[in-house]
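The complex appears here without one of its protein chains, the remainder shown in place.
So, chain A:
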Amino acid sequence: MVRGRLAWRVGRLAEVRDETPTARTLVLDVPGWPGHLAGQHVDLRLTAEDGYRTTRTYSLAAPADGDRIAITVQRVPGGEVSPYLTEVFAVGDPVELRGPVGGWFVWRPTAPDPVLLVAGGAGIVPLMAMIRARRAAGSRAPVKLLYSVRTPADVYYAGELRRPEPGLDVTVVYTRKAPADWPGEPHRIGIADVNTAGWPAEFAPQCFVCGPTGFVETMADVLVALGHDPRRVKTERFGPSGS
């Protein structure tokens, strides 16, 4: 897995899928991709004609499909890289990348224990990779996903998450505007949501929390307050500077 991880490779954009009005999935062909675990990242390096170069890290959104990998990029207004990747970068264009990166915030489909995934906004991306890896591997580990979004239009992978899947429970909480048939008022995820949609602490689930800093801080505190072992709560935070 480590072999070849540090080599910069040239990938090509093979396919795009718009997830929301501001988020786009990029499927890249990367010859020689060494494979990865759900939850890992990839570094993308962009070079301008004058030689200026910049690198960003993106969570992988799915298990590798041969040499094909997928990321989902949220457009940050005024950002340096995300507007390029979501608006200009076109099918067939090359980009340099290396990876996979990160060996902590990962889920292995061989693990039988229950899993709680808590996503805030774009934090769904590495957690979706875990859901897809579970499906691809035929894992029977029971998974619950608690996903906080502002409005129904902000749900990534909406069609896929709506399809029933044995052993996967999906709960979406809307903070600004909810669909007409959603019970309750829009609200920020609180202790009651985590208690209802998650696992009891005595089931000792692996917990993965990903989202903006404030969201992750709150959710991790709630899980610890509900009795989850802090060592089984893995977190990944997106700062506002993470564009």
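Here is the rule we use: contacts are C-beta pairs under 8 Å (C-beta built on N, C-alpha and C of every residue); 3 or more make two chains touch, one makes a residue touch a chain; residues count from 1.
The rule is short, and it goes like this: contacts and distances are computed from a predicted model.
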Candidate names "Glutamyl-tRNA(Gln) amidotransferase subunit A", "DMSO/TMAO reductase YedYZ molybdopterin-dependent catalytic subunit", "Hydrogenase maturation factor HypC" or "Cytochrome c oxidase subunit 1"; UniProt protein name, chain not shown: "DMSO/TMAO reductase YedYZ molybdopterin-dependent catalytic subunit"
Which residue of A:65, A:93, A:113 or A:160 touches the chain not shown here: A:93
On chain A, residues whose C-beta touches the chain left out of the figure: 2, 5-6, 8, 10, 45-49, 51-57, 80, 84, 88-90, 93-96, 101-105, 213, 217, 220-221, 223-224, 230-231, 233-235, 237, 239-242
